[in-house]
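Heads up, one of the protein chains got dropped from this complex, but the rest are sitting where they should.
Right after this comes chain A.
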């Protein structure tokens, strides 16, 4: 039993990941609302866009902890998602504020379904990684 940096990073990741799961759920719900015409796309983008960067930063931050803690495997399984986030943000439409979603093209059926799929996949990834972090935390705590 030792509370080392690795265990600390897993604990942080666990908490952060819980938030990320909520982000992903919110994402899915938001796009579902768009699909079913409950919300105006301008309002929906205004509520979605401020959450994009916090999500990305949260994800990157605990991966930085993994990096410093030498948790290479945990880092590696997160690297693809980080790369995707960076790519996604680099290719965002021209906008003055932060965020990814443009109300003028978000209603395109392709965009909607793509974003829906992204939401579901991310939700799955975060859920799975949540259990992995739980395991990692316990493992690092009980291993001496």
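Points worth noting:
Everything that follows uses one rule, which is that a contact is a pair of C-beta atoms (placed from the backbone, for glycine too) under 8 Å apart; a residue touches a chain by one contact, two chains touch by 3 or more; residues count from 1.
What we mean here is this: contacts and distances are computed from a predicted model.
Candidate names were "NEDD8-activating enzyme E1 catalytic subunit", "Protein transport protein Sec24A", "Cytoplasmic tRNA 2-thiolation protein 2" or "Translation initiation factor eIF2B subunit beta", and the UniProt protein name of the unshown chain is "Protein transport protein Sec24A". Touching the chain that is not shown, out of A:4, A:108 or A:143: A:108 (per the contact rule at the top).
The omitted chain makes contact with just one of the residues A:15, A:42 or A:57: A:42.
Although one chain is not displayed, its contacts with chain A can still be listed: residues 34-35, 37, 40-42, 93-96, 102-104, 107-110, 112.
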